[in-house]
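Note that this complex is displayed minus one protein chain, with the remaining chains in position.
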Amino acid sequence: MDLLSRILYDMVYHTTPILLCVLGGLFAYKAGVLNIALEGMMLAGSFIAVFVALQTQNTFLIYLSALLVCAVIGLIFAYLAVNKKGNVIIIGLAINMLVPAIASFILQFMGVPNLTAKWVNPVNFRFDIPLIKDIPYLGPILSGHPLGTYIGLIMIFVASVVLYKTRFGIYTRVIGESPNAATSLGIQANKYATWAILIGALCSAVAGLNLSFERLGIFTNGMTAGRGFIAIAAIYCGKGKPVQSALYALIFGLARSLAINLSVFAGSISALFDIIPYLLMIAILAVNSAYEIRNFRMRTYW
Amino acid sequence: MKSNKTLINLLNSVLPVLLALLIGAILILAIGENPFEAYGIMFGKSLFTLRGLTNTLHAAGPLLLTGAAIAITFRAGLFNMGVEGQLLIGGFMAGLVGAYLHISNPFLHKAVAFAVGAAAGVLFALIPALLRAYFRVDEMVVTLTLNYVMMTILEYLSSGPFRDQGAGYVTTPTIDQSAMFTRFGSTRLTPFFILALLVFGILWYLNAKTEFGYKIEAIGKNPEFSEATGLRVRRSIIMLILVSGAISGFAGAGHMMSQEYKYTLSFSGVTGLGWDGMLVSLLGSHSPLGIVISSIFYSALKTGADNINMYTSIPKEIVAVIQGIIILFLSIRFLNERFGLLEKLSKKKGEKNGPAL
Amino acid sequence: GGGTESGGTGPKASDLKVGVVCSAAGQNDTGYNKALVEKVKQLAEENGFHAQIVEPTSGVQNALETLAADGYNLVFSMEYDFEALVNGVGGAKPIAEQFPNTTFVVFNDNPNVDEAGNVKHKNVYSVLFNINEPSYLAGYLYVLVNEEQAKLFGDGYNMVSPDVARVAGFVGGTNSNGILVFGYGFVQGMNDAAAELGVKYEYLSKNDAGFSDPALGSTIAGTFYDNNANVVFAAAGVVGDGISSKAKEVGRLAVQVDANLDEQQPGYVLTSVLKLTNVPAETFVKALVAGTLDQLDNLQTFGIESKATDITDLSVIEKFVVDKEAWAAIKAKVDAKRQAIGSGSLKVVNVQIGETFDPALCPNVVIK
Partner (left out) sequence: MSTILETKDLTKKFGDFTANDKINLTVEEGEIKAIVGENGAGKSTLMNMLYRQIPPTSGEIFLRGKPIEFQSPRDAIQHGIGMVHQHFMLVPSFKVYENILLGTEIPDAKLRFLVDSKKEQQECAELVKKYGFDLDVNEVVENLSVGQQQKIEILKMLYRNVDILILDEPTSVLTPQEVDELLLQLKELKAQGKTIILITHKLREVMEVSDSVTVIKKGQIIGNVKTSETNEAELAQMMVGRKVLLTVQNDHSVQESPETIYTVRDLTTNNTYGNVVVDHVSFEIRKGEIYGIAGVEGNGQSELVKLLSGMMEATGGTVHYKGEDITNLWANELRSIGIAIIPEDRYAQGLCKEMTLSANSIAGSTRSDAFKKNGVYDSKKIREHCQKLIDRYEIRIADFDGTVSQLSGGNAQKLIIAREMRSQPDFLIASQPTRGVDIGAIEFIHQQILDFRNRGGAVLLISSELSEVMSLSDRIGVMYKGKILGEVDPLETSETQIGLLMAGAVPQEVV
């Protein structure tokens, strides 16, 4: 693969986990719940995936268990945040603390630094999409990825439809934007908020699974390395709109891919490449809202 | 009524801890260890021995400050998540001052380091502050992302330009003795803790007794009202974020000069003092007294973890688990203002002789 | 108290207390801590003394102080953090001075000497490993193997033929002498082999990959393999796991460090550069039990002859090679080099003890 197409391929590769978190997390965002536990949920997903992969080679089981565990975490979050009206930031931080703690407790117990499922060979999880792979330039970039990536890409479309074309999506947006309207019409805010959070959890599961299992067959504690927070940032930048938010996720993917692919030539300074996506995002945000408020004469928009 | 409220608040913070400890006990039993011994050591050696207590207070110092830094912004409705980054840059700069500026006068040396650290915090906070105030950019996103930017930059600086070449791992040179806080006797406690208390006290006073506090409350609860009644919201927002940045930078500098003495990639610990501070502040529901208590409680947990793996064969990870569970439970109120049952009571008696409260 | 002292040499073994303060990687790392911890535990079993393993959460300093204050006789400090121990911080006296009855052992550096080169504290021992030497062997081995790849590797592999390119990659955790020492030894080994065969090699490196993110490791390795490297030398903790799995993915080779990780991805890990901390552990504990610690030199260097540092016996990769004669020949050559190093006739640069690496001395390796 030549450098350019490699960079683009890696862009997709690095975007995947963030993209999944974004598309899952934006439901909670729209429902007015700040879910900073994406990070923890993703880590849980990546842990369980490899952990189960050590017991069985049944991929279905591996996916299932990762999804289940994250669903449970999601439900806990939802119960505390929605039903118990707990402080979402505390809950989120707590989960982000708890998951790695439990993981390292188990690692400690097993007496290993990290989990490696030797039977996993990432190549076997990549597959080409019949038609797409033959598209001249796009083919090699979009094709030949693991399942998680395709789920992510499809989710962009799915999320858009669900959010704007189904009752669930509509109500989710309502309870976030004007809870009073929801209650005054007897829309059960709690139910929809819970589901919104749950979707985030499930997507994080796939994200984590992609990170640890599909890519490496390895789990190391803290391997999510803040991707969950990046996802939140992306969601906020995209105002929770699926396509926009996905684009922001893509920016990160691109910058990350650039950083790594160019570092071979750039040397140690390449360490600083990693900050490009963040600065880029902030710049975009600033320009965006600077444009939005260009004829703002109001002094009270805080 | 009032006393009742405080009782409930107390219960609301004690119950979760007990519950979490219970779960922890089960875990410890499960791996065939003795919970009582574990807890005995965990709390005994972190609160009820001089060495332990002083260790705990020592660790509480930075948390007090980061907690306060979070509180003043959160209460003003500003979701400032940048304390971690501001603390890091503060600590880093203080570290440079400590290592490269050789000021023989220990007092002066520390003063300069603090000044530089706080200033660094302020400058770094300036970005989200201005973006928020003049461009309406969501401060949460900006601060959240800038944390990573700062971590990356500092990692580069500490492993490149400012690296201690002798060292076998990434670290800046150790700061001069003149920049190190000397401990009280054999304890780890240093004058920095007193300093932290002092700063905290001043903030508390300003908050309770001056327009500073009024601004925070008003802007937090109704910015439009605040603007209409002449509080100059834009200015105030900038001011608050910068103050928060200053405190965070100050905390970082203190941590550098009283604990770390050099900038390493694990400068602010596993969870990060900034994030710890956010928890401390949230758990203390942003109230001064609450923050004091929760910061001490939280650092007791930390030193407790240390003792567990210092004196027992129980993996320290289990303490982290308990820690997480406690915080998880603390996030919700187990009891509402009037206990659940009293609520029902008042419903029943309601018709006749008014509610029970 | 109680029992009579055995031959006046220190207290009874059962009264002894040995502590290990692990480095950040923890006692279950890929080998550096683990090997020592397990040996200490085993010896504790055999000699019936108490061993305490500590993964410090509030600083090495606090851990050392606590153990010493608790009257531990021997404390291994695995972390690269000597300031408090040797020089003292925050106005406190050096820990070594505060607790003269405790013996401290530190690794990977010799901080215990002043400008004049005199030992500062009698009760502080420094352990150095000459991992530059096995690294040399690894580099030497790789070139030989790479040149013979056609004979050695059957299907399942996807090497870049020497006629296309001759490349090796190196991934280090941090840009420090402790890490670079691996790379330079490796380069020197490559150079000698390349010189013998009259070929030129390229050497790609990323020295700041950290020690924690295998995903990163795998991507970096990926870029190296894309640039025609047939081997990537991983000296970056668990980042290496990602590199091995990448090697397997693309059907090429990795070289690991610290413990014997050849089984990590059998057939795709060429060898591991061993750094066996259990050897020094045994030396010191035995001395402690025998009460002969003070007879040891305060600087303990473990070279290839000590068996504390070496490359693996290659038994794992051997199962995968096709042409056994060619393989035997290669092994013989490597053994010869091992002899030469052991006997001191071959000198490998060791940047960890302050020597400087001069690329000019390795004309056959182009360092990118």
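Residue numbering begins at 1 within each chain, and the chains themselves are lettered A, B and C in the order written.
One rule holds in what follows: a contact is a pair of C-beta atoms (placed from the backbone, for glycine too) under 8 Å apart; a residue touches a chain by one contact, two chains touch by 3 or more.
Computed from a predicted structure; not experimentally measured.
Visitor: What are the shown chains that the omitted chain is in contact with?
Guide: In the entire complex, chains touched by the missing one are A, B.
Visitor: Of the residues listed, A:Val82, A:Ile95 or A:Val174, which one is in contact with the missing chain?
Guide: A:Val174
Visitor: Name, in rising order, the residues on chain A that touch the hidden chain in the full complex.
Guide: Counting over the whole complex, chain A touches the hidden chain at residues 161, 165-167, 170, 173-174, 177-178, 180-181, 183-187, 293-300.
Visitor: Spell out, residue by residue, where the missing chain touches chain B.
Guide: 205, 208-211, 214-215, 217-218, 221-222, 224-232, 347, 350-351, 354-355, 357
Note that in this section only the chains that are shown with their structure count from here on.
Visitor: If you average the Cα atoms of chain B and of chain C to get two centres, how far apart are those centres in Å?
Guide: For chain B versus chain C, the centre distance works out to 38 Å.
Visitor: Just how far, in Å, is the C-alpha centre of chain B from the one of chain A?
Guide: Chain A and chain B have C-alpha centres separated by 28 Å.
Visitor: Mind checking the centre-to-centre distance between chain A and chain C? Centres are C-alpha means, answer in whole Å.
Guide: So the centre of chain A lies 37 Å away from the centre of chain C.
Visitor: If a residue has to touch 2 or more other chains to count, which residues of chain B qualify?
Guide: Correct list: 159-160.
Visitor: What are the residues of chain C that contact at least two other chains?
Guide: Residues 175, 208.
Visitor: Which residues of chain B touch chain A once you look at their complex with the stated criterion?
Guide: 31, 127, 131, 133, 135-138, 140-142, 144-146, 148-149, 152-153, 155-156, 159-160, 219, 223-224, 227-228, 233-234, 237, 271, 275, 278-279, 282-283, 315, 317-318, 320-321, 323-325, 327-328, 330-333
Visitor: Over in the complex, which chain B residues touch chain C? Could you list them?
Guide: Per the touch definition, chain B meets chain C at residues 55, 59, 159-160, 163, 166-170, 174, 177, 180-183, 188, 190, 258-262, 266, 270, 302-303, 305-306, 309-310, 313, 316.
Visitor: Give the list of chain A residues in touch with chain C in this complex.
Guide: Touch list, chain A to chain C: 1, 6, 10, 13-14, 107-108, 111-114, 116, 118, 120-123, 211, 215-218, 220, 222-223, 225, 260-261, 263-264, 268, 271.
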